[in-house]
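For reference, the structure I am asking about is given below.
With one protein chain withheld, the remaining protein chains of the complex are depicted in position.
Per-chain residue numbering starts at 1, and chain names A and B are given in the order in which the chains are listed.
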Amino acid sequence: MTAAACVWLYAVVPAGPSPGGGGSVESALAAISGVADEPLYLVPGPGVAAVAGAVPCEDFDEEPLRTHLADVTWLERTVRIHHGAVDALVRAGPVLPMRYATVYREESSVAAMLETHRERLAAALERITGRTEWGVKVYLAHRSATESDGARPADQSSPGTAYLLRRKAQRDDRLQTRQRAGEEADRIHEALAAAAVENARHPLQTAEASGRGEPMVLNGAYLVDDERLPAFEKAVASCAADHGALCVEVTGPWPAYSFTDIGELPEGE
Amino acid sequence: MALPEREPSDRRRIAVDPETGARDLVCLVLTVVELIRELMERQALRRVDEGDLSDEQVEAIGQTLMALEQRMAELREHFGLSPDDLNIDLGPLGHLLAPEG
Partner (left out) sequence: MSLSSTVGAGRPRPVWTEDVALVDLLDRLLAGGVVVAGEITLSIADVDLVRISLRLLIASVRAAIGPMEAMEGAEGLEGGRRGAA
């Protein structure tokens, strides 16, 4: 086989026997195929190993990759496969996910990267061991129902003024609802953060992205100790109960995508 | 409305298909009119808040806006368009008209 191969990285895992029993990372890998339908394997390093797949440079080198990424069908497919692989590995032990589309031209560069960053990677793995990410999205429960023009009797003598005042009341109502929702979202985030080890806030999703008519007010991610999950769930239920005008949606369990910061890295390392 | 060709730089929900082109042109025009009406209304409310309009001015502006809203509703109905149809998606810029609620 002479076709040039690049290396797509999925995740970093601890080297050596996995907590789930010897070889379970390997058996998990045997059951997964990658973004180019390739088999996955481990690139060993000191204390950590990278989960990798050999992908054709023809599609995955910088220029073709950039082109492919503009194709939303290709993007969606590979995003889902990448996530599927990372998710399947979680069952075998701690998994530090790589940023989607981290590609190397040589396997030796991968090994070099593991060597260079072994301490940071090990620390990041430690940080997420025994912990799981959960997502909590909060929406306004429904569009503002208060159309505050009902009570006002039709003012025939100055209908134009009545109209403007009505519109003003509606607008003020909308703004107030939004503001209140934002404040409630902040309180929810604080309550959930208190039940988690770490927290993060993602940008709010637009109505189209979320597929919901109601505006999103919180898009949170929480790293929760697996043993403390019941407390976290209770916090979520409490929040939902306390904020009747909001709709709380939980997603997860996620690999710890949002909690992998290994610190600023110098260029070219 | 049909989705245009996949040009990253041009993502308006306006058909390039000639069959629906005319209807979508009407849509575009009405959306612009609606946008102007909303902007005018916002401006009027701001002036009302500031309190620098006389009662007669408030009444006159209110009646004009009310009549405009009425007329817009009639035009929309005439062309079989819902309020949502008039909300052109500008991609990264969001929607042309602010969302309700």
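Assume a residue touches a chain if its C-beta (ideal position, glycine included) is under 8 Å from a C-beta of that chain, and two chains touch if they have at least 3 such contacts.
Just so we're clear, the structure is a prediction, and the values are computed from it rather than from any experiment.
Trainee: Looking beyond the chains shown, say which of A:Ala5, A:Val25, A:Val43 or A:Leu96 touches the absent one.
Mentor: A:Leu96
Trainee: Among A:Met113, A:Ala181 or A:Leu218, single out the residue that touches the unshown chain.
Mentor: Of all options in A:Met113, A:Ala181 or A:Leu218, contact with the hidden chain holds for A:Met113.
Trainee: Going by the contact rule already stated, which one of A:Val25, A:Leu40 or A:Leu121 would touch the omitted chain in the full complex?
Mentor: Once the missing chain is taken into account, the touching residue is A:Leu121.
Trainee: Spell out, residue by residue, where the missing chain touches subunit A.
Mentor: On the subunit A side, contact with the omitted chain comes from 6, 9, 12, 60-62, 65-66, 69-70, 72-77, 79-84, 96-106, 109, 113, 117, 121, 124, 133, 135, 141, 202-203, 205-206, 208-211, 219, 221, 236-237, 240-241, 244, 246-254, 257-260, 262, 265, 267-269.
As a convention for this text, only the chains that are shown with their structure count from here on.
Trainee: Where the centres are mean C-alpha positions, what is the separation of subunit A from subunit B, in Å?
Mentor: So the centroids are 35 Å from each other.
Trainee: Give the list of subunit A residues in touch with subunit B in this complex.
Mentor: Listed in rising order, the residues of subunit A that touch subunit B are 70, 140, 143-144, 158-165, 167-168, 171, 174, 177, 206-208, 214-215.
Trainee: Flag every residue of subunit B that touches subunit A in the complex, lowest number first.
Mentor: 8, 41-42, 44-45, 48-49, 55, 58-66, 89, 94, 99-101
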